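All protein chains but one are shown in place.
On to chain A.
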Amino acid sequence: MRATLTYWKYELIRTLRDRRFFLLTLGMPVIFYFVFINQQGGALRIAGTFWSHYFMVSMASFGVVGSSINTLGVRLAAERQSGWVRYLRTTPLSSFGYAIAKILTQLTLSLLIILCIFLVAHFSQNVSLSGGEWLTITLWLWIGSLPFAALGVFIGLTGNAAQPLGTLMYLVASMLGGLWTPIQALPSVMQTIAKWTPTYHYAHPAWRILAGQSIQASDILVLLGWTLLFLIGSVALQRRIDTKVQM
C-alpha cells in the first residue's frame, strides 16, 4: 500500500511536468471547445440541451479518452520497453500495486480534465447546471472512464506500435463516436457505426443528463462489453509476450 501510494504521487508529479499532457491531452479539447462554440454559437439547441452544454460533455469525454490512451497507454509501453517495469518488480511495489497506482493516476487525471473543461465552459459560456446535475455528470464521466483505462493498458502492451496505434485510436474513436461532430449531423451510416463505439456510449449518458433524462442500461452494457474485450485483448497480448520470452 505504501509503495502504491508513493508511486501514485510520483506519477502525478511527472504528469504535471509533462508539457505534452498540457498542450495536447488537456489543451486540444479546450481549444476545440472555443473554436466549435464560436462557429455554431453556444445557444444552438441540440438533443434537448444547448450546444455549449452538449459540446462541453463531448470535449470532456475527448480529453479523458486522450489521457487514457496517451498518458496511460503510451507511457506504459515506454516504461515496459525501458526495463523500468521489470526493475520495479524487484522492489516491494508488486505488479498489482503498480497496476493500482496506474489506475489511481488515470482516475486523478480524468477528474482533473473533466473539472477543467467544466470550468472553462462555465466561465466562458455561462454553462450552469443544478448541483445534482454537475455531480452526476462528473461522476458518470469519471467512473465511466474505466473502460478507456483498460484500452490504455491494451495499447501499453503493444510495444513499438503503442504510439501510432494510440494516436489512431484516439482520433478515430473520438470522431466516429460523435465527440467532434454530433452524430445527429452525420449520415445514417455513420450514426449506425457510432452506436457501436465505446466513445459514443461514454458521452451519451452525460448528454442525456443534460436533457434531464436518466442513464440507460444499454450504454452501460455496451461499455462493459468493450471493457471485457480490452481486458481479454490485454491478457492475450500479455500471454503472447510471455511465450515469446520463453522461446
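A few comments on the model shown:
FYI, contacts are C-beta pairs under 8 Å (C-beta built on N, C-alpha and C of every residue); 3 or more make two chains touch, one makes a residue touch a chain; residues count from 1.
Following the convention adopted for this analysis, contacts and distances are computed from a predicted model.
Selecting from "ABC transporter ATP-binding protein", "FeS assembly ATPase SufC", "Menaquinol:cytochrome c reductase iron-sulfur subunit" or "2Fe-2S ferredoxin", the unshown chain of this assembly corresponds to "ABC transporter ATP-binding protein" (UniProt protein name). When the whole complex is considered, the residue among A:Thr90, A:Asn160, A:Ser188 or A:Ser214 that touches the unshown chain is A:Thr90.
Seen across the whole complex, the unshown chain contacts chain A at 2-3, 5-7, 9-10, 13-14, 17-18, 79, 82-84, 86-87, 89-94, 97, 245-247.
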